[in-house]
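Below is one structure, written out as structure tokens, with a few remarks after it.
For this depiction, one protein chain was excluded, whereas all remaining protein chains were kept in their positions.
Order as written gives the chain letters A, B and C; numbering starts at 1 within each chain.
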Amino acid sequence: MARVLLFGPLRDLAGWRERQIEADSLSALRIVLAAEDADLGEAIGGPGVQVAIDQAVVRGDAALTADSEVAFLPPMSGG
Amino acid sequence: MARVLLFGPLRDLAGWRERQIEADSLSALRIVLAAEDADLGEAIGGPGVQVAIDQAVVRGDAALTADSEVAFLPPMSGG
Amino acid sequence: MTISLTEAPFDPGALLTAFTRGRSETGAVATFTGIARAEQGATAVLELEAYPGFTEAAIGKIADEARGRWALHDVAILHRVGRIGPGEPIVFVATAAGHRRAAFEACDFLMDYLKSRAPFWKKEHGPDGERWIEPTAQDHADRERWG
Partner (left out) sequence: MTISLTEAPFDPGALLTAFTRGRSETGAVATFTGIARAEQGATAVLELEAYPGFTEAAIGKIADEARGRWALHDVAILHRVGRIGPGEPIVFVATAAGHRRAAFEACDFLMDYLKSRAPFWKKEHGPDGERWIEPTAQDHADRERWG
């Protein structure tokens, strides 16, 4: 179980902003999301999309716990 | 007769800021001032001291009328 | 140093008043205020999304970098989020330093970062619908001046 957050255009694409999703790693989470919504699965793997776990950017895979907050961050536009 | 204004360090040197002085040209005015106060006469001829007549900077000599305002402007310090 | 996000409109002048108060050793305060342009009616409303916590932390890191590059006495950054109407201030940056060059350069540096890399997502709601905005080539070029 992780709390998943989508920002910017990813939120519009998926039609949601925040959900609880069952997954014990980031790679498992990607598979769950892609199985539900192929467009979203592709978009979160796209170039320039960063992933933050508990507000820290991570690269590659990572373990998730029930308390993890996973954010998919599309290219930032600045203010 | 011209209204003569001294600014900045020139005012401290002369001990006055504004006076009416009889002179029909700038060169005549310089002679009157130097005759009264040799230090001031030298200072107003010094490098970097500009002269404005009726608020416009002049170079060289110029005629003065009774209404002329003559300002001696030492090097400007900025704000 | 204060870094904050706000959903409410703000007055940059009130922030400058507070920022300059009681600074007897600060010789120089530079500020920048970014305002949502109306573009002659082409942009009705701007919508800015942040990631609360993450966004302030990312801005804080850049403010620390600015404090490392320039001898600053203080920095304040306030950024609007949510829906912003034309003519409303979006961002306010203030820098305080002993001398003006440090204050100007740090303010300029912080704005270049905020406009190009800060964690915001920006959508324009215009007469022809809505669209997500990315930094312009000019925004990237401005940022690259700082190496």
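Quick notes
Methods note: contacts are C-beta pairs under 8 Å (C-beta built on N, C-alpha and C of every residue); 3 or more make two chains touch, one makes a residue touch a chain.
This structure is a prediction, so every number in the text was calculated from the model and none was measured.
Taking every chain of the complex into account, the omitted one touches B, C. Interface note for the absent chain: among C:Met1, C:Ala14 or C:Ala57, the touching residue is C:Ala14.
One chain of the complex is left out; on chain B, the residues touching it are 5, 7-9, 11-12, 52, 55, 71, 73-79. For chain C, the list of residues touching the undisplayed chain reads 11-20, 22-40, 86-87, 89, 98-101, 103-104, 107-108, 111, 115, 138, 142.
By our rule, only the chains that are shown with their structure count from here on.
Ranked by C-beta contact pairs, the top pair of chains is A-C.
We define each chain's centre as the mean of its Cα atoms; on that basis chain A and chain C are separated by 27 Å.
For this pair, chain B with chain C, the centres built from the Cα atoms lie 50 Å apart.
Remark: chain A and chain B have CA centroids separated by 76 Å (rounded to whole angstrom). With touch defined as above, chain A holds no residue shared between interfaces to two or more other chains.
Across the assembly, chain C contributes no residue that touches 2 or more other chains.
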